[in-house]
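Excerpt of the complex: some chains, original placement.
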């Protein structure tokens, strides 16, 4: 098991962690298996995407159309908070993915990268847990 | 393996099952690993969220904006059913998450709970399968 710490901007900023996952798999010495990638915390999420500057803007834009920052959220009443939209977005995308590997290599598509996303309304250090299954 | 049965109201009602998952992990005697949480049935879903009264309302509201109950669904034509929106919502959120644990403890954020959601249009007993990976 390994914990990555990734500092990200607010409102859907994302980081490509494929290389870190790849390295973790290689260092495990396992040839075939699967690796769990899990975002700790309720305003972060994990998915795969083609990591390029365009989609880095498109994805948060669409997520904010689904759950706009400026909407009213009951969550704000509970805590005097402003990140109701962040929670909803993170729960839709989800906290975990599992990626298979063979001969020590991740079985991803060429344009498919593993990303951690920070949906919170402030800059955050996000923890990502990697684990061989 | 363990099967939880959770009775839930319609239209996105959710239950916090973190304690049951935690107990299941402890009883397994395993110190490090991951636990699969899987919703049986096509109108239920699993995710993590900050489980508090506000988000319990916000999340179903946003999901119903995505796939409104009152829209027309081809699904209704197939079965004379009224839960096309339920199916779509459940398929977006997804049926499974995998949560890592270490020293017998789930590696969740402080405000991150595991929930089962019933998107169906009637009260349902939902089955959730827990399994150590």
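Annotations for the structure displayed:
The chains carry the letters A and B, assigned in the order they are written, with residues numbered from 1 in each.
As a working rule, a contact is a pair of C-beta atoms (placed from the backbone, for glycine too) under 8 Å apart; a residue touches a chain by one contact, two chains touch by 3 or more.
In this text the structure is predicted, and so the values were computed from the model without any measurement.
In this structure file the full complex is assembled from 3 copies of one chain, 2 of which are shown.
The rule is simple: only the chains that are shown with their structure count from here on.
Between subunit A and subunit B the centroid-to-centroid distance comes to 19 Å (mean Cα coordinates, whole Å). Considering their complex, residues 32-34, 47-50, 52-59, 62-63, 65-66, 92-94, 97-100, 102, 107-109, 111-113, 133 of subunit B touch subunit A.
The touching residues of subunit A, when paired with subunit B in their complex, are 1, 36, 38, 40-42, 66-67, 73-79, 84, 87-88, 90-92, 94-96, 98, 129, 131, 133.
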